[in-house]
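Apart from one protein chain that is not included, each protein chain of the complex appears where it belongs.
By written order: A and B. Residues from 1 in each chain.
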Amino acid sequence: MHIDLTVLEKLEKLSHLRIAESKREEVIRQLSEIVSYVENLSELDTTHLDASFSTLEGGTPMREDIPVSDTTAAPSILSHAPMSMDGFFVVPAIIE
Amino acid sequence: MFEIVIGLEVHVQLNTKTKIFCSCPTSFAHEQNTNTCPTCLALPGALPVLNIEAVRKAMSFGYAVNATVNQRSIFNRKSYFYPDSPKAYQISQFDVPIVEHGELFLDLEDDTTKRVGITRAHLEADAGKSIHEGAISKVDLNRADTPLLEIVSDPDMRSADEAVLYLKKLHSIVRYLDISDANMQEGSFRCDVNVSIRPKGQQEFGTRVEIKNINSFKFVKAAIQYEVQRQIEAYEDGYYEQEVYQETRLWDVAKGVTKSMRGKEDSADYRYFPDPDLRPVLVTDEMMEEAKKIPELPDAKVARYVDKLGIKHYDAVVICAQKEMAYYFEAMLESNIAPKTAVTWLTSELLGRLNKAGHDITESPVDAKTLGTLVSKIEDNTISGKGAKDVLDYMMESDSRDIDAIIDELGLAQVSDDSAILAIIDDVIARNQDKVAEYKSGKDKLFGFFVGQTMKASKGSANPAKVNELLKERLG
Partner (left out) sequence: MITLKEALTKSKEELAEIKTEIEKLARESELNAYIGFESSGEGVPILIKDNIQVTDWPVTSGSKILQGYIAPYDATAITNLKKNGMMAFGRANMDEFAMGSTTESSYYGITKNPHDLNRVPGGSSGGSAAAVAGGIAIAALGSDTGGSIRQPAAYCGCVGFKPTYGMVSRYGLAAYASSLDQIGPITQNVEDAAILYDAISGHDPKDSTSAEHERVSIAANLDGNRKLRIAVIDNYIEAASEAIQKAYAETVKALESAGHTIVHKNMQNTKYDIATYYIVATAEAATNLARFDGVRYGRRAEGSNLSELYYNTRSEGFGEEVKRRILLGNFVLSSGYYDAYYLKAQKVRHLIRDEFGAIFDDVDLILSPVAPSVAPIIGSIHDPLDMYKSDMYTIAINLAGLPALSLPVGKDEETGMPIGLQLIGRAFDEQKVFDGAYSLEQTINYKN
């Protein structure tokens, strides 16, 4: 699978990242190289294997529906937040 | 000419006490961001732990709609960026949901039912809220990670009316199960509508358009009607491909139209994969057995009312549509009154008065036990039907629930005593000998005159049935 400019642009969108113009070719090359390398897995026969894997046995633990109030995390985070107001996190408007 | 195909996706906010993946309370918070913790704030290092009650409620729903409850289901990460989604992924269920292949039945106007398939129902985490204010948006994560049950129907509905019936039935079931407050205005019962059209007879489905932002059943109907019209017009004008494509449109309440949301074309690669912070959801046989213990649901109640109580199907459907009304009705029956009479007094007399005052059954000033008792007083002849209405009016306005006292105060005690009534009748006959003669010679209509005179002389307190019976005896 070859990574090209179109693929990079799509990945940038999904990642919400912008690679600098001067680095784009290099990043494309690096990603292509890595992707080509990891394609070595196609050499292995995995037809009979389960696509889900876990090193743990059993199901996810389930906790009882008992409320616990955390009164320290939010005040701390809000006080150090890049922008907050009246207990809200503030961001520039979302443009539709 | 055209067939309308509708599928519905409803997000039901479950009424658990805590969030789905952390122990933060879901109860109303007066301040923003106070029902939060590292997990729902999406801090580095925070991890999710599943709420068992959300699982139980999902399972109950599954059993209520005859669905398969999957003993093993998986949570996935669904990736997208939005400020009210702090992890930039939503924990949801994708290819292995907890509930699949269910059904519910629409109560059609002609008293028949139509089956609508429920493809699946899965658990997921709700997002927080963003409030837009000009150049900024304010984010509150109190609601973030509240448990949601997303219920997806098969595209079985063929009209806006059917869509509304489905929603109403689903709404009713969810409330009977007490798994959600299911309040559309408050956002605990959110409907997204998928609409497409196809020429009658065509096998393939047309292009499906999703409509969001509808917050009442009335608007569901209006939005579908508008969208269907829009799609048909595009088809007929030859612009179907250009104008109707797979997208999400918003219902604009003010303008009564659906609007395209721009810039959404390739945003939807959600990159689902099993969430490695959670293990598969495995429910035990015991949990499944427990979850099967659900209360009697509307369809079963309707059937029971019709078969065992002998009331009309139509009336049963009306009563069972809202669980509070069904419970009210059943509580009334504890006074051992005739079901049919109870129906009338509930749906006609009480509801009539409540509607006038702008109240719902849940706000009724008169409780079921009291109303039941009142109706029993008619049946044991203590008062007449009309008298009972007066008592009800009185109770709607005052706090007194001592029915006997009210009957006394209003002087409504009905006379049913034979000798008392006979005394009045004899008096009326004695004073109207000419009419008696006319009646006996064939003027049957005069019977009414004697009834009227007797009722008048008794100041309305005589039991009309008794009056009729005894007059017949006397007059022959």
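By our rule, a contact is a pair of C-beta atoms (placed from the backbone, for glycine too) under 8 Å apart; a residue touches a chain by one contact, two chains touch by 3 or more.
Just so we're clear, the structure is a prediction, and the values are computed from it rather than from any experiment.
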- Query: Which of these touches the unseen chain: A:L5, A:I66 or A:I94?
  - Reply: A:I94
- Message: Can you say which of B:Y245, B:F273 or B:Y314 touches the chain missing from this structure?
- Response: B:F273
- Message: Touching the absent chain: which residues on chain A qualify?
- Response: 1, 3, 7-8, 10-12, 14-19, 23, 27, 30-31, 33-35, 37-44, 46, 49-56, 58, 60-61, 63, 72-73, 76-77, 80-83, 89, 91-95
- Query: Taking the full complex into account, what residues of chain B touch the chain not shown?
  - Reply: 38, 41-50, 77, 79, 81, 83, 86-89, 137, 139, 269, 271, 273, 276-279
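Following the convention adopted for this analysis, only the chains that are shown with their structure count from here on.
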- Can you list the residues on chain B that touch chain A in the complex? 16-18, 23-27, 31-38, 41, 43, 49-55, 72, 74-75, 79, 81-83, 130-132, 134-141, 261-263, 266, 269, 271, 274, 278-283
- Per the touch rule, the chain A residues reaching chain B in their complex are 10, 13-14, 16, 52, 54, 56, 58-71, 73-74, 77-78, 85-94, 96
